[in-house]
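Shown here: the complex without one of its protein chains, the others still in place.
For chain A:
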Amino acid sequence: MLLLAALLAVAVALTPVVYLVIHTVEAGWAQVFDALLTERVASAAGRSLGLAAVVTIGCVVLGVGSAFLVTRTDVPGRRFFGVLAALPLAIPSYVAAFAWISAVHLVDPRHVFEGFWPAALVLILCSYPYVYLPVAAALVGADPAAEEVSRSLGRGPWRTFAGVTVRQVQPAIAAGGLLVALYTLSDFGAVSIVRTDTFTREIFTALNMGFNRTMALVLSTVLIMLTVLLLAGESVTRARGARFARVGGGARRPPSRLRLRAGRWPAAGGLALVAGAALGVPAVSLSRWFVEGVSRPGSLAEITSATVNSLWVSALGAGLTMLLALPIGLLAARSPGTLSTIIERLSYLPHALPGVVVGLSLVSFGIYVLYPLYQSVWLLALAYAVLFLPLAVGAVAAAAAQAPPQLEQVARSLGRRPVTVFRTITLPLTAPGIGAGLALAFLTCMKELPATLLLRPTGMDTLATRLWTHTGVVQYAAAAPYAALLVVIAAVPTWLLVSRSGIMGKGGG
């Protein structure tokens, strides 16, 4: 029955995929093959996968490294760095890319900052928190007993780290890495600004060139196939990795901290370097835009209404995302099996689609199926839910997996009604996950741009669309307040995520 709800949710999320398939079939196979079997498509696909691989590896290194340092060592200022390491989540990739170009030009006005490696750098710095947050939470929550056994058997701290600790948090690394890889495949902002011809950019080019939507949609189906490959690959590693749930009773103990001794300051320096690159560069560029430009600054009323709109559509989007994610996440955690795995994996598919493709598909869907909702905030919220579903599913599934199902069984055996069990036991136990999922979905909605541009009600502006309007006519000064406000507001849910993760040392998870 939960299965039914989950099926329904995943069906809603797959609407854009269905639309793509219909259009591809309508286009006729001859045109599809003509469009796909070209050197260009192959090289763009190769570059996209390469970028996804590099960015994922970079994020795993930065994410796991920072998480380990702030949760398991005596690095100076670890709580401070623990918060800083999560904050890049609040910065949209297009803002980061603009900031980097602007910063590079500050140093050398003639330098052209473009291509694969600059794109990789910007994307790594924007998305390593996707790995850092779950890994840090897992490190805080992991049972120290296994490590102690390893140490007592004579293994050194580093061998214990590699052999025991990393394996304990492997599921968290895999989940975060998968999100990073999917995000990289779908990102348009950063790659277009630093000019790397990835698959997503190829799709945008097809769209921009003479209203040829079919070509863009056909190309999107390739992106879906790449995603299926990626998901299948991740599933294989997941099946091999064992589970490391804590068993038995007893109070949860905080893990022991590794003494870095002489390495303390270099480690802190490394964390500071990452924070400087990920947060300092955008901060410097934004301040410069504020000071230098003389373009008309947005009036207070405009800024206020954009802020209110952003908050409202993001809250709506996050709510709807969670509504769809709950049955899928609970199903994945409570009745593991082939079918629930497939459903959970399917919910990841649209995440790799560029926002513009999801936006376009919902424009059509709105015009032909749900016309009363066309250009209403509800259709926009649906787009957000489709795009960001995996973020919420992951959070719910992780929380539900930690809540022992025995509690529910006991409650029911004692005669409690199912609804009461759900309300009094399941919901409170998964509440942290629901909160985390909501926060993550909310801040991602705040940053979303292409689908927002296509689907927002006529006349409605958000912080992201205002920002885009101004940068489109090189008015960086006018764009600066919107960018700053966007980052500051998105930092609030990010901070909530950090404090929930236990990195701050309160509550222990």
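Here is the rule we go by: a residue touches a chain if its C-beta (ideal position, glycine included) is under 8 Å from a C-beta of that chain, and two chains touch if they have at least 3 such contacts; residues count from 1.
In the analysis below, contacts and distances are computed from a predicted model.
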(message) Out of "Alpha-ketoacid dehydrogenase subunit beta", "histidine kinase", "Cytochrome b(C-terminal)/b6/petD" or "Iron ABC transporter substrate-binding protein", which one is the UniProt protein name for the chain not included here?
(response) "Iron ABC transporter substrate-binding protein"
(message) Among A:Ser235, A:Ser305 or A:Ser376, which one touches the chain that has been omitted from the display?
(response) A:Ser376
(message) One chain isn't shown here. Among A:Thr24, A:Ser192 or A:Ser314, which residue touches it?
(response) A:Ser192
(request) Please pick, from A:Ala99, A:Val421 or A:Ala464, the residue that touches the omitted chain in the full complex. (result) A:Val421
(request) Spell out the interface residues on chain A facing the chain that's missing from view. (result) 1-5, 8, 105, 109-112, 192, 195, 204-205, 207-213, 293-296, 320, 323, 326-327, 330, 335, 363-364, 367, 371-378, 417-423, 426, 453-454, 458-459, 469-470, 472-478
